[in-house]
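Take a look at the following structure, please.
A single protein chain has been omitted from the complex, and every remaining protein chain is retained in its original position.
So that you can tell them apart, the chains are marked A, B and C in the order they are listed, and the count of residues begins at 1 in each.
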Amino acid sequence: MIVLGIDAGNLFSKAVLLDEDCLLSSSISETTGNVCSCVDSIVSEVLEKSGVTREDVKLFAVTGGGSELIEGLYLREDDVLCIAAAGAYYLPDVEMVVDIGGQSITSILIDEDGDVVDFMRNDKCASGSGRFLEILSGAAGIPIKDLSNAVELAENPVKIRSQCGVFAESEVISYLNEGKKPADILWGLCDAVAGIVAAQARRFPGVKKYTITGGVARIDALTSRIENKLEKEYLKFPHDPMLGAALGAALIARLES
Amino acid sequence: MEAGIVLEKGGLFDRVSRLFAVIDSLPDELSDEEVKGLTFVLPPDARSSIEAMLIPRLREGSLAFMRMLSSWLKKAQETAESGGKTILVPFCFPPELVHAFDGAFPVTSEVLSTLGVVALEGRGERYYDMALGLGLPDYICSANAVEVGSMLGSDDFKPQGIISAAAGSCNINAKTHEILAFYHRIPMFVLEKPVDNSERGKEQYRKNYSRLVGELEEFIGEELTEEKLRRTCEKVNRANELLAELWDLHKAIPDPVPNLFSLFTYGVRFSMWGTDEAIECMNVLVDVSKRRLKEGAYPAREELARCLLTYTSYYFDLAGMFNWTEERGYTYLGDGLDLIFPVMIDTSSRDSMLDGMAEQSWNMPMTRQVGGESMSMCWLEDILWAAKELKADCAIYSGHHSCKQTWSVVSILRKELMKRAEIPLLVLQGDSWLSRTTPITAVQKEILDFIGNVVAQKKKGKRKIRKRLSSTAEFNA
Amino acid sequence: MSVIQRLKEYSKVIFNESVKEWKDSGGNVVGYSCVTTPPEILLAADILPYRIRALGNPNTEMADACLARFNCSFARSCLQLGLDGTYDFLDGIVETNGCDHLRGMFENWQYNRPLKFFHYLKVPHQTNDDALKYYIGELLLYKQAVEAHFEVEITEDRLERAFEMEEKVSAVLRETYEIRRDENPRISGEEALCFYLLSTAMHPQKFLLFAGEALEEVKSRAPLEYRARIMLCGAATDEIDLLSEIEGLGGLIVSDALCFGSRAFFTTPVRVDDRIEILARRVLDGILCPRMYEEFPKRLNFILDEVESAKVDGVILVCNKFCDLHGVDNVQIRLSLEERGIPALQLEKDYGSGADVGRIRTRVQAFLERIESRIR
Partner (left out) sequence: MLFGGIDIGSLTAQAVIIEEPDGKSARLKIHTKSIRVKPDPVESAKEVMGALLKDIGINWEYMKYVVSTGYGRERVQQEGLSHDNISEISCHGAGAFALYPNVRTVIDIGGQDAKVIRVGPGGELENFVMNDKCAAGTGRFLEVMSKTIGTDYEKLGFLALKSRNRFELSSRCSIFAENEVLHYLQRGASVEDLAAGISRSMADRVMALARRVGVEREVMMTGGVAKNVAVKAELEKKLGLRIVSPSLDPQLIGAYGAAVLARRSWRES
């Protein structure tokens, strides 16, 4: 049975095409002013990539901030559930999923059945979020995708203290102006963000095994630091972690069918 | 105010009073058309709040509450005009002591702030900015900052004295009162609550309380006779009975008491307790709730969650918070400010009455919990008790940035609630009085996600994602 | 390395050599964090009183899982050091209701990593007789708790010796302030802070030897250069770096009203016989902390006197973000100083001055330029 999962995030939209456990294709694009057209384009893209026709798709499921804007008969689920489902399904003994999204960090506690027990999200401050990281690595003159490699070159790392995005940015700039190397600053940046994520994750003390989803989880320089800070076992998400919610949506759809 | 910045004409108090003066002229029964007409003249923000209060199922209770408030505001002005003493008090101080005097009247800063946020254009944030403009930090208590900003930044109505009763239970509240007294050169009377639950502590508090009474008698220039005390205490006791009655009504499933009544209840408690207006208003709240109980009335198809709010609610959008939740079947059993623990005052003698009032004061919200010996444990015990009494199945922490006390121990509360009573706690980070901190839409999403995944899910039974998914996988494989 | 150099290095360590030795010789160490906790009682029980500090430690990961982002970053930094084991050398803690953030810090510390001895000393916010009587009672309970747990008797003459030691320590610290106040100061604010930090992290006898040497060296050296004479007022500021930043820009800190500074030992002598009452009066009458809601005039006058006698050009009012007490009090002080034509700078910052040091430098430099342009 072929299922289409969509995550209409605030900053990025993602689509996945699942045939049972086989991920046929996926697509990610920045969410524009018009969510619908954006979603349509990634949907047709995944279909094209996999050579599947709309008719072949049995179920459509959508989640994410912009989901209510999407017309058509879609099954809607909230992102907490979807992320949990993805984590629970692909990593059978994971107890917590930490999702680092565009502007928030959510840690979701799941039980042995894979049901959500509890979750926490920071809705006030975006520090530590994907956008935070993006802006700051940008300020240091390094695109976020090159972050990991850049950090490797660090020699004497600095400490980023400000938790406000814009202030942290001026901290980064002053470091640059003091002649500090971008690598050293980015090291400090990753360490700071890892610290914020770790603090969030520590709020569920009992947990032994966890995974991280969301675009930021692609950055090894970060996940490895989080791993070092937490006295818990980190299980890597088997697919592109940015697709977590979309995959979850598809999985839930399969359940509800 | 400092160079170049002109004092605004008419501040929060003046504006709110003029707004509420209208209420008196309204008939007891209001038709939907009349409501439309009434709210037509209001600025958008005020309109949405007043409309939220005047929807049919809430109309009777809301009108009673608004009448109570308008008379509170009116009497404050009259006291000032007739040369009496208006005294600013914090919400955690029982205003009945001031009501007992003929020549004095209490104005509660948090109630005023809330009115500003509810009923003024721009949700009173202008006044908050005025407070910041003085250089006050952006993390001061918004519950006070809105009112304080108006007092510092405009030629608003000013009290003649201040009772600083949060000394001991809240730093920022006491400091805000201190700078207000300093800025306007008005006397401040401190009532300290020792963070000490032992008999020594209680004894010390009784001493502090009777010292306050003496200071007030001197300031107001009036003796607090036994008759005056008795007159007031009897009204307090009557209101306390009604409060207890309303509390019991909350126990019914589904809860017949509308969410907004939680706010009304302490709205009355913090402003007019010890007066006839309070009794009248409480009577209506109780009657409406009883009627709803008989009819089995509930705003949603089913009661999905019985939420106990552990501290405050969000006041900047009544429709978006109180009504929005109950229409989805999320009941407010009340919040931390409803944890009043009424004390029946023994009216036999002056001393017995003063002791009773002191004990009542000791038991006020905030004073009792974070003013206790251990912030986390005193708070936790009250929440556990209330949760059990009212059969809560989840708890929501929402407060404001400046509540350093609850914020510093909310992690303990969360763990212990889960451990001792299996009650999950959602921690919201918005600010009760400022929409700018976290927009109501974000708050609503949090609540939906929480109740949808953590609370309602439990009742519906597990999804067992792991087992079922893998089985389907195997089946299809 | 010069003595003062050594003293600086020494003060940068939390679990310093002297404390190590004390522990190795089987001695007990009890931590406290607020100046309303008289160390004499611990000393009299032959316990080393240690004032809990964070020395600008910027890491708060573990603490942030307990305290919220809206809690003072100093309290969070201290809690971090408590949770990550840095403070495991403490045999106990005396909590006070110094401020709401500290209360929260202690409760989380005790909840997540309990210590054997934990006593809550409750300090009134008022200074009237009832408050005094209550506080005397509190100090007695504190004394009894120490006696009971550590199985010692705090006799009068033990107490007397403790008083003498502490008095000597205060005398040395006051001397550092005298030297700073001088027309040609020979001690920087940074160095004076190190003196204080050591005095609360070392046994008095050891400290007196060390400090004595350092003072001799200081007196014999050349006066310090500066652009302007600054008075630094505000919260728990144990950040050596912050002071050196300010002084590096030319603002020599010739006096202060800091919790890690003058506030801790500038006490007016008390003339009563009962030692516990002396301690009580010292704190209630003497303490210049914004937690005392009715004592603003006292606080202001202290600053005005210092501005006068130390010929201060400008006052910097520092406070950690989310500090309620100083956040508001600093406004009151700023208004009062500007009223009198004394330049004042309100500096709100995250604890651990590493945070946006660039912005702090800009504000301080501009403040010095402001002072100079007035002089011009």
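Convention: a contact is a pair of C-beta atoms (placed from the backbone, for glycine too) under 8 Å apart; a residue touches a chain by one contact, two chains touch by 3 or more.
Quick caveat, the model's predicted, so the values are computed rather than measured.
When the full complex is examined, the chain removed from view is found to touch A, B, C.
Although one chain is not drawn, the whole complex shows that of B:Leu132, B:Leu293, B:Ala319 or B:Leu448 it is B:Leu132 that touches it.
Taking the complete complex into account, A:Ser170 is the one of A:Ser29, A:Ser50, A:Ser148 or A:Ser170 that touches the chain left out.
Among B:Lys388, B:Arg436 or B:Lys467, only B:Arg436 touches the chain that is left out of the view. Residues 338, 343, 346-349, 358-359, 362-363, 365-366, 369-370, 373-374, 376 of chain C touch the missing chain (whole complex, contact as defined above).
Annotation for chain B: contacts to the undisplayed chain at residues 1-6, 44, 122, 129-130, 132-135, 137-138, 153, 435-439, 441-442. By the touch definition given at the top, chain A reaches the unshown chain through residues 10-11, 31, 33-35, 65-66, 69, 102-103, 124-126, 129, 131-132, 135, 141, 164-167, 169-170, 173-174, 176-179, 182.
Quick note on the criterion: only the chains that are shown with their structure count from here on.
With chains as nodes and touching pairs as edges, the resulting graph is complete, every pair of chains being joined. Compared with chain C, the chain whose C-alpha mean position is the greatest distance off is A. If you average the Cα atoms of chain A and of chain C, the two centres end up 44 Å apart. Separation between the centroids of chain B and chain C, computed from CA atoms only, is 38 Å. Centre to centre, using the average C-alpha position, chain A and chain B are separated by 39 Å. Chain B has residues 411 in contact with two or more other chains.
Along chain A, residues 124-125, 203 each make contact with two or more other chains. Residue ranges of chain A in contact with chain C, taken from their complex: 124-125, 159, 161-163, 167, 170-171, 173-174, 177, 195-196, 198-200, 202-203, 229. Contact residues on chain A toward chain B in their complex (touch as defined above): 1, 20-21, 78-81, 84-85, 88-89, 92, 112-125, 203, 205, 251-252, 254-255. Only residues 134-137, 139-140, 164, 167-168, 170-172, 174-179, 182, 188, 190, 192, 194-196, 200-201, 204, 207-208, 211, 370, 373-376, 401-402, 404-405, 407-412 of chain B touch chain C when the two sit together in their complex.
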